[in-house]
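Yeah, one chain of the complex is gone here, protein chain that is, but the others are all in their spots.
Labels A, B and C are assigned to the chains in the order they are written; within every chain, residues are numbered from 1.
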């Protein structure tokens, strides 16, 4: 008997955690926060510290681990905050198992963690009955993994989050390994569902690069400022490359960009152009702006893709760096507005303010990192699980996944399971 | 030759001002702020004082009066902030002419103002060539007027804002007077357009009352908290009446409610139930909450219909009054979310937080105060102006009004004029 | 052991059927079609006959009854087509049990049916172990019932569809009986969920009446044409009453209006004004139009609220009755566009064409007939079932109901069950 419990992420997007219990041992997978609820109280992850555990549960910011007992291992699939960000709150004492890359990110969030990191192809024995292995897959952060739990009752596969991008330059989905796993005995696939209702396939990162090239090519003058997700190293590389091709000096501003770039460089994933510069703290950022003489010569990459009030772009707009936006400057938003009312408002505010200075805004130079319906179908056909458990999404998203699984011959409530935070299934 | 100039409110909703020049004299009508832009910088009208005039123009918060010369009079149509709120910024020195009621509101905003107030049916001679008269009409604040400028070149009629509500208990559209004006020589109608694109007619306030009755009747237990526009006296009366009918003690909390209720009582427009209480400042509000013993006995009316962070309802949610929302409390939102991204986000935040306490939310117990397409048609047929100039709205709203006027036989750019802030027309 | 099986209506709105099995006996409740899918193939219920059963299943028009065995009774909750319209396709041979009123409607759809009809308060013994009883409740068609199956294992309550309207003049929710049932042993509540995600409560029909009065009062001249759901007798009465109050002769046109009015008059539910006339077939309708001399004297009630191409209003627009719409005629749409792409397009087409003739359109003079979130909460608290099974809606609608039930202390997958067409639950 294998028990799979929905701990977090089964009512809305964010604060992901699923636990798998075999015999008396339980393994937790992912340990994330929900940013959109946290933002309602305070716009910053530093705010986590202000609240006690009970409040964070009522606020629906962290997964509810109160019923979890005997955790043998905490597994992390990738380094996004909705999968890793609750570690400093839930403070797992068990080993935290992830890839080398994600471990670096995790250690910064939760320095007291007992991290064990694995390469692709390696196995970690959690106990005599359970071992874990990571399979490479594409997403919007390096070293995202499909997690395979090998148990004495069969395999449990966890695929949250991912896309199938055959033209990524930073990661490669290991189709052979996925198909091999699928030929074995997969008891269950736990799988993200954020875009399972989207028709077709999620476009490759190559489309974002082509869009970016097209936009930069169209800008004739003025300062160029781009913003994107700090963890999206492939996108950051593309931005830096376009800056170089445009004959501009790339300058990167902001703490979280600094942090992620630093890690990615260490792993050889990012080639900073030789003339690029990076500044993390407010003080040095202020100094950096003094260097900018001819606006046509520079290409800034800054934090603030969601219009966060404390990001570099918001501070630039508010004039906190002795810098002023000017007519003919351009801002390229290499990120969509994550569709929550708060993000939509924050983005609207920065876009409106930028326009009040005459700045040109280029929106949606972006593609999603999450699988669409047809990507999910391919994955399901490769893994061929006995049971599917859609995770990471509200009931409508997971319902969309269920509809797909029904098309593929699965049966609702028999081997497709819609869980809810706090509920589980024994198979 | 009469010159009509679009000073503010002709690019987006808010900061209304139109000027009318006959010979060498100019009259300004309305003098409002745009709240949704101000909110991007600071969520409060008190914030006006922080900014200099130049910034407030760049931020698109106040009308641009820099080109206005020789203002003989500042006329105010009604007491909403988007028509009156810029007075303390633009500081007109000329007489400020409005109804007695709106003058009371205006004096609080701009105590240094040189207010002259009129009753319906009276005329004020601005100069030998221009006099002004107010005609009663229905809207969502008492003593809203259609402004008629009688000039030696004919009449200019200004109808912003209004609805045609034949079942209002607080105001009565003076159809006879409007028709009489229409039989004369009306050179131009300047008319609001916020909902000119809405099919049909705007429902009467009687529909809001019926909705409210229906909702209150359905609530069996717990504290009831309602919120609405502070200036909407007819709605406030309906809320207090329903509180009484439900056998609950009405308690009104918040400074802006206090201010508006105080004025409306003075004018005999509001009957506070004998057991009702009202508290304005944070200190006394805190004390008021101590009085609430049995939640089933009380019905609160509080500020915060748009989820404003400094409103009473937001403070109740954040626990700033030693009060805690409980499961089974009910919140009735007697206001729609004004459809800007910031209001939508603010409302989403309070509704989400209320739900985290188990509070039941009743939304949209409301009807608009602005004329829809068929109301506008009736008005246009009564006034029969030579020219129509839609105001108060973006190009699409004013374009919708223009489409209606074309249906009624007017011709685009000939006697229908779409202006832009800063531009005018001579007729 | 009681088995509840989702036969139809558990993936999308429409084609409702749920079966309840106790021991070896199965009872089917409701037997409806899905109109929005049928419309994709042919815009008419007459089209049903063109297709074979297999096609109708692939087209998702009727419930899939192939696995149902040993049906002891077919129960019908009310006379809407999505609950009754598949009878002529599925052709149940068992007794069809419903109220007298719904039986009349049912017999017209399925003349070969073996109908048994009951009054409120009566019980029908389906077998020694199962009896059925109907409880009066408000909806948008007369004689809608909450169905109570009394079995030797407890009660199963079926509430689809309903609203809680305490100001309806045509029906009265029997709260006492519902509470009494709730005090007994209710094993399961099967409950519609179409608007379970809507905040607050669904407005009473009194609000629709108030809106209608307000609109009619505002129309000064021209022919008035209204359209609404043919089965919505309370709305039809309100339209006829307003016609009378406006001093106009009411004329009703269209076969389905004729049919429903005929039944409702027989049950004493509708008072046709003495000067009202009704015409059903194209031939007599054409003649009726010849009678209309002075357009100001008439008020037409016609079919076509969704813009159906074969409705009277569509034929009037296309000039098929030697009638032409004129400028200043008014059309009042006493129905919302049911939100499917086909209805939205059909409504758009008639509204656009009406405008091409200069006709004034009054939209949304309507309130829904389906319970909102807080209505559902009240029902759930009255019935106090051991298990809840949301029906009639896609996964998101039923998920919204589940979220409400969780607020009320139920547990997902334990005593809240989301089923799928073809799946069931044993309790």
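Brief remarks on what is shown
Just so it is clear, contacts are C-beta pairs under 8 Å (C-beta built on N, C-alpha and C of every residue); 3 or more make two chains touch, one makes a residue touch a chain.
What you see is a predicted model, and the numbers here were worked out from it, not measured in a lab.
Counting contacts over the entire complex, the absent chain touches A, B, C.
Only one of the listed residues, B:169, B:281 or B:423, touches the absent chain: B:423. Of the options C:68, C:342 or C:427, the residue whose C-beta touches the omitted chain is C:342.
Mapped onto chain C, contacts with the missing chain fall at residues 37, 40, 58-60, 341-342, 344-345, 348-349, 352-353, 356. By the touch definition given at the top, chain B reaches the unshown chain through residues 11, 394-396, 398-400, 402-403, 406, 411-414, 418-420, 422-423, 425. Those residues of chain A that touch the chain absent from the view are 164, 166-167, 199-201, 203-204, 206-207, 210-211, 214-215, 217-218, 220, 351, 358, 360-365, 374-375, 377-378, 407.
Convention: only the chains that are shown with their structure count from here on.
Chain B has its Cα centroid 45 Å from the Cα centroid of chain A.
Residue numbers of chain C whose C-beta contacts span two or more other chains: none are found.
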